[in-house]
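With one protein chain removed, the remaining protein chains of the complex are shown where they sit.
A, B and C label the chains in the order they appear, each numbered from 1.
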């Protein structure tokens, strides 16, 4: 057994992460924290968690005694807490963006001043299907953003094969992606029966996608545009790839089968996937085919933004960090 | 006053078309027909229409006596009825795809054998903002498909300026676009909280978009992919244009202002439009900007698929055909 | 022509009220105000209004120069503004609860200290189908609450016939009823796919319903419980009446036909009404029947909470106050 604290358990991803740890056969949920709702029971705020723990205020002397922590705080708030935990030897999965980027200037451009610059670059990028070996035994893992998770899983086989000349990524996400704070945007009346692009001038997941595509072999600027869709959880990424050479459906099928045949949490589908098929799971469903009239490669990848795009992927990483079965507690 | 028949008034677009004619100051709704629900009052099937007319069986000798008809039937069912109406001198707006395409071979490839080949090519393509002069006084108008309406209004200024080198069109539509027939796809449980691409191997609106883009000056194959979104009415088309030369936001703003400054039903917006803003109206809202990191031009166009994408655009066309104020009955 | 100001036009009901006045053939929309969003265009905040007026700060010297005002502010904020308008001779429809109740002690119990006690009791209760004569020519009309509107229209024929021995009122409303301020309750993720009773210990519309039932002939305490339903606009009130004597379906049909045969905005339906049938309209749909196994009378009444339950009913009242056709501007 290893003891775990979940920091920021009152948010959507944090609440699910806490639930998954709470039910996990190996990990034991020792602490949950919240910044503005401390003192309340987690299950009184999120009844579906049925986690009867009191939300505590963050105090390194208290929560820093655990074996591992999942930090579910916003970027910039996260980094100092991660640093404090690491100093005490706590293994950390950070769900914020604070340790995902490798270039400090890029981080500063998109997010502002970093909260723990001395630790910048220490983390492993936690996309298990792509970087499993580096995650096993790691002490600090940066959990990927939801859009990068779906986009990268969808594009990785093409990037590795060196055939991406250009790519347009049109992404759609449910409203939980906008977080739990009430706002004009997340008001039921604003989101319901609506559908709108957002952050079209530049979304922070763009540099993250570009960084990892480059690692995989495709160095290029991408067009990435997210849209807000009236559903709670679910994310669909439609990627339109201009290939550097002609590819066939058969070649694509081989490429993706090879990449994901042994992956428990990636499902290749014949027709395009729907987000409901992966709701409340750690699965990513992917379909790929060539558009006969243009030669473009179309990749559709669907995840649950709060699960594979955040909380359950964090557990998957945590399992690997402790050299457990990667799927433990996720079935 | 001119008398009007609406054929296929039991469908979603037909019911709205009937309502708009019913309330119109110049047109008088004389007949409504339905194939499988004749005998019922339109308002008993569609209470929101509040049209107290009985749905009749289609009979050219009966409905053919009107001055004009809106034909809201599916493709292939529509053509013979249109032909019969035209023979009697009735002016027709056809909401099906039967008279939109100009190349019979293309029609046959996508839709099968045409139901009135002798009249193929007789119709004017009814997108008033682009082809107003040809519509005024026309006797047969092919009402555009919903996706082509939004896509073409969004892309026309770029096509005319000759700057489209390539384009990816990612479209999202509410469930009413799938029609009123109950099916696995339109079941509440299948569509609700879901989001899925469909007809990814090729959607029938693709050749229509390509045909009209060519007319406007951009001859190229396009990638067009629709997605089903859990809302009733509304359509958003996100177009990703690779320009043939660098363009600036200022140039784009001029281009679009010039194209649409005098257009009553096109609204240019600074931020990207949401479909709720045009719900139940004849408006098309468009935003356009350059993606700084790639140089691509991003165009977002939003319409109500049943209104500007079908029924209200049909009224707009009908007004023009009778040389009335184009906006009569639509405010 | 009469000039009109809409105070509180940035709220949901206020925005619709402003739109209806703006399009009205007799009234002219002169001013719109907002408390926290003044300076913005109404149509920039509520695109669907397409009202190109700037939201002003409330100033009796400015907006008090109109012929009439619709006050769409919350209770207690409304009363002083109403008083200031009345002092300047402006005719007022107040959409808040401030002038609905007739007993100051009851008001104070449910709402707190009144903001203009000297005018308490001056208003006519603005439910046109029940109190039309008193509204014609009135100078201050208290627009009914949404739940009382649907409940009273559903129960009035029974109350007048003296057959209500007891009644349970189970009401369901869409999320717009909770207002435009973002909150935990109105967050998409909290409301979507959820369904919950609220204010079960006592909702402020209870004394209003009881007061008017007493006026109509049924003095009794009622059980009234509202529920929040995941839709934008629409309200269904299910009333379960224990009759003081046996009644038959035939007698009920006569009673309701007699009451509403000449009412333009009340539709009696054979089967139970759905809220979608009255969406975006001033209609109230009602069905009534006897539960054979218990002898209870079941009445279902459906309205759009923002229209007949607020904004369009305010226009209906305004029309009557100015002795216009009651339905002007509402068709």
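Here are a few things to note about the model shown:
Keep in mind that, in the parts below, a contact is a pair of C-beta atoms (placed from the backbone, for glycine too) under 8 Å apart; a residue touches a chain by one contact, two chains touch by 3 or more.
Source: prediction; values computed, not measured.
Touching the chain that is not shown, out of A:92, A:255 or A:276: A:276 (per the contact rule at the top).
Remark: the omitted chain is touched by one listed residue; of C:41, C:134 or C:276 this is C:276. Check B:175, B:266 or B:310 against the missing chain and you find that the one touching it is B:175. Where subunit C meets the missing chain, the touching residues are 166, 168, 170, 172, 174, 190, 192-198, 200-202, 206, 221-223, 225, 227, 229-234, 236, 238, 240, 242, 271-276, 279, 287, 289, 291-294, 296, 298, 300, 302. If you put the missing chain back, the residues of subunit A touching it would be 23, 47-48, 193, 276-277, 279-281, 331. Panel shows subunit B; residues 12, 175-176, 180, 182-184, 186-189, 191-193, 230-232 of it touch the chain omitted from the view.
We take it that only the chains that are shown with their structure count from here on.
Comparing chain C-alpha centroids with the centroid of the full set of protein C-alpha atoms picks out B as the closest.
Centroid distances built from C-alpha atoms place A farthest away from subunit C.
Averaged Cα coordinates give subunit A a centre that lies 39 Å from the centre of subunit B. For the pair subunit A and subunit C, the distance between C-alpha centroids works out to 46 Å.
Residue positions of subunit A touching 2 or more other chains: 192-193, 230-232.
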